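My questions all concern the structure below.
Missing here: one protein chain of the complex. Every other protein chain is in place.
Labels A, B and C are assigned to the chains in the order they are written; within every chain, residues are numbered from 1.
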Amino acid sequence: MDSTIDYSQVILHTDKLTKRFGGLIAVNEVTLNVKRGSITLLIGPNGCGKTTFVNTITGYYKPDGGRVFFDGGDITGLPLNKTYEKGLVRTFQIPFPFLKLSVLENLLVAARNNPGEKFTRHLIKSSWIKVEEQLTEKAFNIMKMLGIEEDWDKEPESLDAGALKLIEIGRALISDAKMIALDEPIAGVNPKLAHNIFSHIVNLRKELDITFLIIEHRLDIALRYVDFVYAMYRGKIISQGTPEEIARDKEVREVYVGGE
Amino acid sequence: MSVWSDIILFTVDLLALFGVYLIINISLNIQRGFAGIPNFGLMFAIAGGAYITGAVATRLALVMLGMHTNLDPIFDNIPVLSKVDPLLQSQSLTSIALMIILLIIGAIFGAILGLIQLGPAIRLREDYLAITLLAFAEMINVIAVAYKPFIGGITGVQVPDVFAWSGEYRFYIATAAILVVAAISYVYAEFLGRSPLGRTMKAIRENEVAAMALGKNLVKYRAIAMVIGSAFCGMAGVLWTLYGDTVTPTYHRFYWTFLPWLMVLLGGLGNNKGALLGTLVFTVLDKLIIYYKHSLAGMLPFDVVWLDQVLLGLITAIILIYRPQGLLEEKPYVPKELEAKLKSIEKK
Amino acid sequence: MFGIGLPTIVGGLTWSALLSLMGIGITLLYRTTKVPNFAHASFVTTGVYASFTLSLLGFHPYWGILAGFILTGLEALLLFYSILEPLRRRKSSVFILMIGTLAFDILFYGILNIYADYLQTVFKASARAVYLAPKDFSIMGIPGIMFMSLGMLVISVLGLYLLLNRTTVGIALKACMENTALAQTIGVNVSLMLMLSWFIAGGIAGISGALLPMYIETSPDIGVLLVAEMFCVSILGGLEQVYGAPLGGFLMGFAEVVLTSWLASEVGPWIISYTPLLPLGAMALTLIFIPKGLATIKIRRREG
Partner (left out) sequence: MLKVKNLNSGYGKLHVLYDVSLECEKGEIISVIGPNGAGKTTLLNSIFGIANIYSGSITIDGKETTRLPAYVISRMGVAYVLQMLNVFAQLTVEENLRISAAYSKVKDINKATEKIYEIFPILRERKKQLVGTLSGGERQMLAISIGLIRNPKILLLDEPTAGLMPLYVKMIANKIKEIRDMRGISIILVEQNVQKALELANKVYVLVSGQIIFKGSPSELKEKHEIMKLYLGVGE
């Protein structure tokens, strides 16, 4: 561990995290820190291992080497549902809405510790209906914030790609996460909505004290809103710093715009 | 007079079949429609419920009636029953209690069989899973035939007639018992579909990875769906055995797995009303073919019952191609009890 | 060896060859269409009634091999065109395709039963208990069915091998098995290739059905009774390998005939009634414990 870092301020710490697919090393000894309450950005060109990195810290893949620490505990190799329980929630690059559930239900299902989900209690409606009402209110507030409250009773199938992204984010928000990892939240979203999404993220960080790790491709928009940036190329962290530093970094620019 | 009694008999017969299939189809709808588990081994728990009834019903009746005998209730099935049945006939309350206990045993045994099926259900992909569960289900028949002390081998056993007390109304009462359980399973499934538990099952069905990323333990919820569904299937097996007061190890996957699947697909998966409609349409069709069998028999050079299969195959193919969502499509549920809450929020 | 007589070995070989013939088609179809074909049951039964009908008309039942191949091949094409192609065009899931084959099987189960009833009334033949072994020839006391079934197996496997490796059409078929999307980009008419594989798979199932009544008593139910075993053979042999089915067939056939006959003499005849557990158990265990080799990993990986 690095002695210059105050680990009580760090919510996520990876230590030489490695993930291989056959001969390809998708994530190569990545060591990084995400500060509690920060918005941290992870950038890099297509196929550089960003998504694999998120997949590995959240337990979608099992790492082949290194460790992941989250909120003071070791979460290396825990499956997706366990990392969620620890407070680390992620979204997917391609939205995965539950197609036959309404938008409201999509949010409700993401809530934590719902007593009505328990086999032993689901038959006793009085034991969960209060929680359900509170969650509905919370879900509506989130939907309003994201501007999708009009569509609360619709099936996601009938909505456009942008709205699906927002449902994905809404589900993460209702889950009382300590940290949310967003995988390309604005890919394929028009610039105005993209700025909106980022403004929301900034507000949420302030109001709810959630840490964000954001993977993004579109630096132009993302850089304005974040505190710290890691740049990844071919499985490795090649640079890190504040947005200003990264924008000036020669190596990042070369890699990023597709130089040799 | 005879026309009316014909119609009544037809209806009672139809309702019994309808009720048993409704229980099974609701169970399939919970397993596949809600939780997404393609249980192609429904017969496992159904036959399990039926066979366990054959294995324990007579013994249980002896205990409940306080009778002692040196005869074996399976191998000396008929002599034992000739003593049990007359006594049971005069004791309606004991009969009902016996039925309820058997239902509970059947539900528990069915649930256990469901848990056994869970092994493959968490490991395998849809198509392989279907074949594996099918193979599992076949095994219970092999064992029931080969291991004679279970239900007496291929000839099967008779079970005590728990409806004998109702005399000439026996079949009405038996049918009513089936319909009561069917109604309970339907109401329960409707409730489940609207509870957070049902919602989580549907989420897992829609997308396993996304559900896992939202903290859902797939194995746990699959297990719950399998246990609930298999318990209902077990009860269906018990009821069908008690209705006919006999059981043989000849449960066939065609009647006890494929037909339920086709009925549910016909009605529409994930939707209890669809399961109900599919069951009704199919059982009426089936009974009508059998009912008119004799009047058609002279005209055709073959047994009319085979038309049943031809029609069923055709209808299923047509449904799959032209209306894959079934007659009634699943719709997202809008919670009524939360409506007041929703309105107050919308006003703000 | 273990006190097993020649008839047992002959029986084991015959049964293994017949099972292999049934399994090959299932594997081939799984490789090309990705669908576990439940209609294989009625394919086999169709073969049975092809040779039975010919024998009623005065031909030697072995002519049924040819008739069974063609008839069943056409039946498979009918299934492909009437149900699977429309479903594939709708981008239905593999599971729905599987239900489609089940629907077709039930439909044909009805039709075959009607046909059996018809033969019974018109020809006064025992069409519900078809056993043609008395018409079989024999060489040195060994029934001809052993030579015929082994011969048909060799011809089918060899034919498939030559087709898949020596002809352009075959290589295109192999290309379709590996990657349908890519095969399309190089101008292969995928639906024509699938059609071909259905015809061949159906045809081989028809051959096995045509041979069946020379070995055991059959009825319209025979396919339904054997279908779980057919899957077992195919799965044991490995669904990823077209030539795996004979491996599964011989494993299963010998276990069923030779092993049980040995066990019956050593342990007691009661064990024979448990024989059906063998294929079912073997299949369930294979699928549960070595699904990896069979490419049946549960978790769907969507991204890399």
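The rule we apply is simple: a contact is a pair of C-beta atoms (placed from the backbone, for glycine too) under 8 Å apart; a residue touches a chain by one contact, two chains touch by 3 or more.
Everything quoted here is computed from the prediction, not taken from an experiment.
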| item | value |
| --- | --- |
| Partners of the unshown chain among those that are drawn | A, C |
| Residue in contact with the excluded chain [from C:48, C:188 or C:287] | C:188 |
| Touch criterion as defined above, residue of A:131, A:187 or A:202 at the omitted chain | A:187 |
| Contacting the left-out chain in the complete assembly, out of C:175, C:247 or C:288 | C:175 |
| Interface with the unshown chain - residue positions in chain A | 24, 45-47, 93-94, 157, 161, 184, 187-191, 217-221, 247, 256-260 |
| Residues in chain C touching the chain absent from view | 91, 168, 171-172, 174-175, 178-179, 181-182, 184-190 |
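Heads up, the rule we're going with is that only the chains that are shown with their structure count from here on.
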| item | value |
| --- | --- |
| Nearest-to-centre chain - CA centroid comparison | B |
| Pair of chains joined by the greatest number of C-beta pairs in contact | B-C |
| Farthest chain relative to chain B (centres taken as mean CA coordinates) | A |
| Rounded Å distance, chain B centre to chain C centre (Cα mean) | 32 |
| For chain A paired with chain C, centre-to-centre distance based on mean C-alpha positions, whole Å | 50 |
| Touching two or more other chains - residues of chain B | 209 |
| Set of chain C residues in contact with two or more other chains | 302 |
| Chain A-touching residues of chain B, taken from the complex the two chains share | 191-192, 195-200, 202-203, 206-207, 209-218, 224, 270, 330, 332-335, 337-338, 341-342, 345-346 |
| Interface residues, chain B side, partner chain C - complex | 38, 119-120, 122-128, 130-132, 134-136, 138-139, 142-143, 145-146, 208-209, 254, 258, 261-262, 265, 301-303, 306-314, 316-317, 320-321, 324 |
| Residue ranges of chain A touching chain B (in the complex, touch as defined) | 58, 60, 79-81, 84-85, 89-92, 96-102, 105-106, 108-110, 112, 114-119, 122-123, 125, 128-129, 132-133, 136-137, 140, 153-155, 171, 175 |
